[in-house]
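This report concerns only the one structure given below.
All protein chains but one are shown in place.
So, subunit A:
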Amino acid sequence: MHFELTPDQEQLRAGARELARSFADDYWAEKDQKGEFPWDFYNAFAEGGWLGIAIPTEFGGGGLGIAEASLLLEEIAASGAGMNGCSIMHLTIFGLNTIVKHGSPALQKEILPSAADGSLHVCFGVTEPNAGTDTTRITTFAEKVDGGYRINGRKVWITKAGDSQKMILIARTTKREESARPTDGMSLFLIDIDRKHIDLRAIPKMGRNAVSSYEVFIDNYFVPESARIGEEGKGFKYLLDGLNPERILLAHEALGIGRASLEKATRYAKERIVFDRPIGQNQGIAFPLAEAQIRLDAAELMARKAAWRYDQGLPCGPEANMAKWLCADAGFKAADQAIQTHGGMGYAREYHVERYFRESRIMRLAPVSQEMVLNYVSQHVLGLPKSY
């Protein structure tokens, strides 16, 4: 057993770090404040070929695993780009797994190369106003018609929909009450975001404001049968394939924000002189930062293990869930402590830690809430009765 990254992973991490850090905190503060999509940053990573890191080589990608993709996103978050930097690309990195695994050759050829080079932006349409954690309650419906489907429904919290050309959409093709099991009767589609039939409304929100999330209204939208991914009725099963990698990647993003926070806090604690000495000399300042370091390092071990297991083809549900829980918790605590370390200045935008704090807060809600992770562990690891 060893814990070292491979030389390749080290080089990739160094490369990602260097490119990500060429965009300063002020860049992100401005994008966040103005609500502007960070195109320069996106294009730099697209031109460097980073977006296809996990897409198979036969489609122009790098063919690497979730471990390498995780390092990339962690470094982006840790550079100060935070969730703004990660959210513009993590869907390209892991969201298209369903097409790699279940898409038709024609669909793969159409989508994957342009996703790998960054020219195609795809968003993910799963959650609905009355179906968040319980996906089986979705009501967006794709009715079978001659040559395809007619889709009606409403989605919510669809990140990047306004800057995407396509959406991977899950819709019912059989009503819940008519399906043998609640998880049956849903299908996945890859649809064009045709604004004649799809209305998008950005949701004003607490943080990560360079990248909008939307309410999506789909009205009488015809899509051809070729837009369906895989078999009809198996959409939920396909979706499940993506949950663990999503949790693993976002765990690393949370870790990255925690690292950025701790870096800022530590520097400030060394430089800020009060009562003729650096404030970091006070244990009241130093100990919580030391604790944040311990929590981040411990969470990192679980996140790396989850990624490693996924890439080895081993079951990784418990590890992916625990990694998400630990990293979200450690990242948020580090961000909170960074504000505390900065004192009143921590509340000022100029010091950036308030932005990290706002962004790290999302990680305790998404992609799965901390509470649902505890439910998962209670039920699937400890074997306790299901509580919901």
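What we mean here is this: a contact is a pair of C-beta atoms (placed from the backbone, for glycine too) under 8 Å apart; a residue touches a chain by one contact, two chains touch by 3 or more; residues count from 1.
The rule we apply is simple: contacts and distances are computed from a predicted model.
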| request: Could you check which of "Na+/H+ antiporter subunit D", "NADH-quinone oxidoreductase subunit K", "Cysteine desulfuration protein SufE" or "Electron transfer flavoprotein subunit beta" matches the UniProt name for the chain that's left out? | output: "Electron transfer flavoprotein subunit beta"
| task | Among A:19, A:115 or A:353, choose the residue that contacts the chain missing from this document, as touch is defined above. | result | A:19
| remark: Out of A:48, A:147 or A:315, the sole contact with the unshown chain comes from A:48
| Can you list where subunit A touches the absent chain? | 7-8, 11-12, 14-15, 18-19, 22, 44, 47-50, 52-53, 62
